[in-house]
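A single protein chain has been omitted from the complex, and every remaining protein chain is retained in its original position.
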């Protein structure tokens, strides 16, 4: 069995434990070790990506128990994709945090690493209940991270975030109960085998459970009407945390792809394509809501937070359509939007640090320091986020637009994405021109120096959009293969036959 | 005979629990409610033991032991809350 | 060093050892060894929680005392039961009981005993630990209560905690 | 018996949901606790009800489904962690806003304005 | 199981149940907090003790071991009940709960 699969879980776990012990060690040491952990994560996720790219499924059975009885980790292209996306983002956000955001309390690195552990488990696990546990790990860490930093602004949004997610966790458990009560199993591959055989009243039970599970994932993904917890929570988080949170909604989306394509896919009999007819219109409305919010935003972080919601809508619409092309397009866009949004959060924080009391609010203020550098970063990020060429957002949207079959759905999708893109452009140009250009006389009081680490991290995060464009061919090839792999559920089911160590095979 | 005694005993303990709940609702003061709760814990111990005898298993004895420990701590904490406010200070 | 290896609370160790034998499924070599380990280890771990060295106790008097108390509990329960079931209104009284015991543990044992026995509950101990407030469910006079407690419980306890 | 059990879960859920929708942190926390009791019982029930069949090998002739029990145990502990966190967050909310309204220092929530009209 | 054991067990069960019930009746019926405090502290504790004892006898006589953990529980209850009572009484005195009219003496200030 390939022990590499455990690396994304064990590395942050050990890193986190180390940080727990080192609560009172010098900050330089803690930073070094924490950063080493994230660097190691990037390296291992790359290794896993190359492994996964051969198109096979690798299963890792904890405790050497044959699935569906034990818990398995499953590495495929999708999982590896999510791992790489996360680890790269995490590394840059982590570097950014070394600029001072990690100070204040001694738990930052611990929570940060545990958050990554939770994310990675969620991406790798092949077990429905273990997915719940992974969600809880990443959520509890995110609660802590959200509350990180001084001041009182985070408390109420944090409280809302936590309470809603606790309800979400309850719904998750109810769903698991409903599904288990009929199928008698928790392993996703096994569920993919059992769910198609469910009929009659039992199918209704599973359907209700499946739909509630969709609500849970939609809550994580911030789909309308379950998206309102997000803007204030993200906007109030410290920058590296907000940047890391760019991945959080994607966990919900990942879970939808994983569970709904595998378990409730085309072949799921009475339960085929469960919920997808709800998801498509909701995705479009979510997009529209995000655009509204972005237009009305009064600071850059809010603007970016609403951009997260825009991306969610843009992503879920093609996913709901469920063709290989649309899935592939969605994955490409996901990579692009996640990194861009993270970059924008970092840039917004740098802007805030250079404008004194005006912060990142979209108001007239004395000219900020380091305006050229920051405005270039913002401009690139905004252009990419709005989906204009030449940056990656454009290609992502283009792929999505092109992936739809002609018909009413195409009209709705194109209309929403294009008009939404236009209004987003208006929002960004308005915000950017006010923040960067509309200055009043006077000088910025209490400006903090622009630290090298933060500047480099934010710059690199934004530059990733260019990297995506440069590597668009290979990335797209990868997402296409990934989509094909996702849709071919029979191969996933084969992990149930994974030979155990010490077994004669 | 044991069966009859068992059922009688269970019935009486259950009835006792109902009376405790009555006191819990009635109050009138917070200490009354806590006392009712404390008594309910003790009734629960009895019920668990009786359940164990009914089922002929000793698997639940430790649950009873735990109720004893936990009920005590809970009562003490609540009483301290009532008179002192901060339970741990 | 010797101190660290000793049994700091021999009585506690004995109780723990015996309890372990009760808890285990019958006495065996394993339970004896493990019981010994725990009887040694737990007092070591919790030593800090027993600030004073064990008071000199004439502990052989303890079983007799306990039997008396046990008997009183049974009697008390019947008398309380009778009172509860009778339509007569009880005549409760708060009694201030002057303590002669000094050791806090002894006071606590006395207070516990009072609570478990006929119609009395220890409601409070004064700040200077000289006075015990007792609530009697149904008593004709204070002195009756005080005398009964003093002769039946406090005296034996004073004997033990000398 | 199934109906009794179902009603218990229903009552826990209903009470939990009602409290969850209150405007102060404390009832919300109590509501979440009630809800999680209901959810735990539900998850437990997904393995069906059994009397005297504790899944301790050798202690009975047949056994209750052990898996939901293990899941619920995990859920209880996780639920405890979450409750502890949300309780502390409520305290923090109180400290920061001098008020225990779930939306921070809002002397009146949206509803009460309508109530006045 | 020997008839003696059966009788013992049955008697203990009935006694246990009865005392538990009486304690609860006291809790429900007695007129003020301090009188109510006596019910659980004695009757209920004894009631549970009797039930425990019946369990000990039962499991000893069915050959499932000597069943000593019940004794532990009982000891535990006897150890803690006075403390609980004391704490509750102090709380009640702190709050100043009403005492019944014919109570002599006064609770202490807290």
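By letter and in written order, the chains are A, B, C, D and E; residue numbering begins at 1 in each of them.
The criterion applied here is as follows: contacts are C-beta pairs under 8 Å (C-beta built on N, C-alpha and C of every residue); 3 or more make two chains touch, one makes a residue touch a chain.
Note that in this section contacts and distances are computed from a predicted model.
The protein name that UniProt records for the chain not on display, among "Monovalent cation/H+ antiporter subunit A", "Peptide/nickel transport system permease protein", "Protocatechuate 4,5-dioxygenase subunit beta" or "Sugar ABC transporter ATP-binding protein", is "Monovalent cation/H+ antiporter subunit A".
Across the entire complex, contacts from the unshown chain go to A, B, C, D, E.
Considering the full assembly, A:171 is the residue among A:34, A:171, A:244 or A:486 that touches the omitted chain.
Although one chain is not drawn, the whole complex shows that of A:204, A:363 or A:450 it is A:204 that touches it. The chain not shown here touches subunit D at positions 1-31, 33-34, 37-38, 40-42, 44-59, 63-67, 69-74, 76-85, 87-92, 94-95, 100, 102-103, 108-112, 114-115.
Within the entire complex, the positions of subunit C that touch the omitted partner chain are 12, 16, 19-20, 23-24, 28-30, 32-34, 38, 42-43, 45-46, 48-51, 104-105, 107-108, 111-112, 122, 125, 127, 129. By the touch rule set out above, subunit A reaches the unshown chain at residues 1, 3, 6, 10, 13-14, 16-17, 20-21, 23, 60-65, 68-71, 105-108, 110-111, 114, 117-118, 121, 129-130, 133-134, 136-137, 140-141, 143-144, 147-148, 150, 156, 159-160, 163-164, 167-168, 171, 174, 177-178, 180-182, 184-187, 190, 201-202, 204-205, 207-209, 211-212, 214-215, 218-219, 225-226, 228-229, 231-232, 275, 278, 289, 292-296, 298, 328, 372, 383, 388-390, 394-395, 398-399, 401-402, 406, 414, 418-419, 421-423, 425-427, 429-430, 433, 436-439, 472-473, 476-477, 480, 501-502.
We adopt the following convention: only the chains that are shown with their structure count from here on.
Grouping the chains by touch while subunit D is set aside gives A | B, C, E.
The chains that touch both subunit A and subunit D are none; no such chain exists.
Within the contact network of the assembly, the step distance from subunit A to subunit E comes to 3. With centres computed from Cα atoms alone, the innermost chain of the structure is D.
Across the two candidate interfaces, B-E and B-D, the one carrying more C-beta contacts is B-E.
For the pair subunit C and subunit D, the distance between C-alpha centroids works out to 40 Å.
Subunit C and subunit E have Cα centroids lying 16 Å from one another. Per-chain CA centroids place subunit B at a distance of 22 Å from subunit C. Multi-chain contact residues of subunit C (touching two or more other chains) are absent. Across the assembly, subunit D contributes no residue that touches 2 or more other chains. Checking each pair of chains for touch leaves A-D, B-D, B-E, C-E. If you check the complex, the residues on subunit C that touch subunit E are 19, 22-23, 25-26, 73-74, 76-77, 80-81, 84-85, 89-96, 111-116, 119, 121-124, 126, 133, 135, 137, 142. Of all residues in subunit E, only 19, 22-23, 25-26, 29-32, 34-35, 37-39, 41-43, 45-46, 65-66, 68-69, 71-72, 78-79, 81-83, 85-86, 89-90, 93, 99-100, 102-108, 110 touch subunit C in the complex they form. Within the complex, the subunit D residues that touch subunit A are 20, 25, 28, 32, 35-36, 39-40, 42-43, 45-47, 67-68, 71, 74-75, 78-79, 81-82, 85-86, 89-90, 92-93, 96-97, 102-104.
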